[in-house]
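For this depiction, one protein chain was excluded, whereas all remaining protein chains were kept in their positions.
So, chain A:
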Amino acid sequence: MTTKALDPVRVQASARQVSLSRVTYVELGKMFDTRSGFWLMSSIVIAALLSTVATILFAPDAELTFYTFAEAIGFPMTVILPIIALLSITSEWTQRSGLTTFTLVPHRNWVILAKVIASVAVGVVSMLVALAIGVVGNLVGTAITRTDRVWDVSVAHFLLIVLGSLLCLLTGTTFGILFRSTPVALVAYFVYSLVLPTLFGILASSQERFLELQPWVDASNAQAPLFDGSIAGDQWAHLAATAVAWLLLPALVGLRLIARSEVR
């Protein structure tokens, strides 16, 4: 051991501010560098490949169009991406690595913002990978069945699907920010994504008054037209309203809680 390596008293000429891009880069790395993180990321590709193979094997020949592939690949994506985004936030508290992270970067909002940027980047890249897998699937699938190739997803439609998937992903982020605990946030997210739509459906069919309200509060209903590419008119307003209610407001409340909370 050399004492010189410590060299504690020296001019801190290189004391550069920690930049947002550097934090984002590190946070992106943290999404991959654990075993669970690695397999979660891999599962995006694995699920996309499995969906593609399943579509080729089981979809009726007449339905073997690009949209069928996109739909099949897109569904697991909307499940996995939010979990990745959620874990990137909650692990700082649940795994307690926040003790180090927040002492290296005291501005907690920066860390969260960096995680959001990193998650969105992962989401966008995943969508492009899915697109590529879908294209290959459609080429191979139609070659096997000797049917006509149907490219029935326009660029605009693909962008809408990306937007829809990113909204799903950000919902995971929001629940992570709000609860800061992996189990609690995951349960809340699954209640939101699996139980709530059914509940809204039952309410809408039994309570007439709720029927009018439903489009403004039911996020999964509001996001559906993004995925089939048919969104128009009022539906944009519904989408915006549900995004404010389920994404923006809870995230702002969560950020306030994070700023005041204790990191233990």
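Quick notes on this one:
Everything below uses one rule, namely that contacts are C-beta pairs under 8 Å (C-beta built on N, C-alpha and C of every residue); 3 or more make two chains touch, one makes a residue touch a chain; residues count from 1.
What we mean here is this: contacts and distances are computed from a predicted model.
Candidate names were "Formate-dependent nitrite reductase, membrane component", "ATP-binding cassette domain-containing protein", "Na(+)/H(+) antiporter subunit A" or "Sigma-70 family RNA polymerase sigma factor", and the UniProt protein name of the unshown chain is "ATP-binding cassette domain-containing protein".
Checked against the full complex, the candidates A:V105, A:V153 or A:A204 give a single residue touching the omitted chain, namely A:V105. When you scan A:S42, A:S97 or A:Q207 for touch with the missing chain, the hit is A:S97. Take chain A: the residues that touch the chain left off the picture are 1, 3, 5-10, 12, 14-18, 22-23, 25-26, 29-30, 33-37, 91, 95-107, 260, 262-264.
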